[in-house]
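Report on one structure; see the data block that follows.
Every protein chain except one is present and positioned as in the full complex.
Up next, chain A:
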Amino acid sequence: MTTSPFMTMNNIDKSFNGVSVLKKVTFHVAQGEIHALLGENGAGKSTLMNILGGVHPFDNGSIQINGEEVKITNPRAAQEYGISFIHQELNVVSDLRVYENMFLGSEIRTRYGFLKVDEMCQKTNEILAKLGVDIDPKEYVRNLETSYKQLIEISKALLHKSKLIIMDEPTTSLADHEVKRLFGLMNNLKQSGVSIIYISHKLKEIKEVCDRYTVLRDGELVGNGSMEEENLDTITKLMVGKSISQERLIQKHTFGSEVLEVNNLSSPGSFSNISFTLKKGEIAGFTGLAGDGRTELFESLFGYRKTYTGDIKINNQLTKIDHPRKAVKAGLGLVPKDRKENAIIKDLSVIHNMSLSSIGHFERMAFIQDKLEKERFQYYKEKLNIKVHNPRVTIDKLSGGNQQKVIIAKWLEVDTDIIIFDNPTQGIDIGAKQEIYHQIVSLAEQGKAVVILSSEAPEILKICHQIYVMFQGEITASFKGEEVTEDEIMSYATGSKREANEIG
């Protein structure tokens, strides 16, 4: 390792529309290190990286690479300096094939300008194989699971011979074993002298893979150092100003009557023979690997998918739901995963995104009342600590985690009796995560039934009363929340164990 930093950003200032977002931030990355960039939602991590990646210009400051001052005016320039960028939000083009996405803008051509499809497919295969992914390079991206889309994003960055790779929350949709593979790959890259900037809200990952860290808070540098010398608690304190308990949230309320009963639900290719029940006040968790069918299962319950067989009873009434609207009428809400694709209306303001599914709450004589909407938003803003300067700006101006909080607020406002959360804490910082868990628990205490889908076993373990593990579209095990360990969940999720007795 060299002593002088490979890349430095000096005294970077940045403001959007007069609101200061970065204040004299200085940031160094050495050659061949994995550097964690940490901070709360809205601290300015993505903005700092967008500056380094040539997406946004800075107001003041300078950037040096190998000691020489550089001007990175656009993403292509960044690439020429050897910087690759995996963005926080997925940028794959759904209507293109896997290999076309991988080589978008850098297609391999023959002398006469024809595409060398075979070569591109082969290279795609090689890279994907390193990540342990087995997909056909000619498959259309729209047919793929989100975790695969994220892996394609990662592979795309690995394709170029980069000297510095920025990874802005690359693992939000990945399952544990995929994360492991990625870390292996990152360590190899590190050995060969590549530097990596790693942004994540999952401290466990950070501890595992990062060498040094830098913490931002409200756009200011508040600390940096070596990972080994620090324990996670101090870093947490630096980030959110308090320490966060990793303990299970203890809940001692009694359940009410049964609200949801699912019998033998099957959909070819997605899930089969799903049966379970849910009571008022109960929090059920569904976990498993990517592609285990849990998302499809609950999208079917919600009426988004219609090709399934089996019975759904809500409040003991056989219900046929073929549209999300009917689901909401029947008392079912779904906070979808992948906010960019499934939840964010990027042209609507923050407030209007919050009120979209519960517009009736804000109408008087069929007219929407701005004032009521605004007041209600203020309530959620405080409750979920949503960081937004002016809630009338479009939602895409918010940091990723804050967008997610708005989506959660949107469904809390709909206030259905049964709420399904699919990967609810995607991109949310550890402080706010805790707040959302408390919210969910208090929903349960009010008698709502809650379902949480997550591939993070610790999250499920933290708050769920009942845990269902899925593998290849089937429920392979079910446990009481306090009676199971992460390892046990893993062994069922990977299919190495199956419960002998059928559940139901």
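Keep in mind that, in the parts below, a contact is a pair of C-beta atoms (placed from the backbone, for glycine too) under 8 Å apart; a residue touches a chain by one contact, two chains touch by 3 or more; residues count from 1.
Criterion: contacts and distances are computed from a predicted model.
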item	value
Record-based protein name (UniProt) of the chain missing from this complex, from "Ribose ABC transporter permease", "Protein FixC", "Ferredoxin reductase" or "TIGR03915 family putative DNA repair protein"	"Ribose ABC transporter permease"
Residue among A:80, A:139 or A:341 that touches the chain left out of view	A:341
Touch criterion as defined above, residue of A:324, A:447 or A:495 at the omitted chain	A:324
Interface residues of chain A (partner: the chain not displayed)	4-5, 8, 10-11, 15-18, 26, 28, 59-62, 64, 67, 69, 302, 304, 323-325, 327-328, 334, 336, 341-348, 352, 356-357, 359-360, 363, 366-368, 410, 414
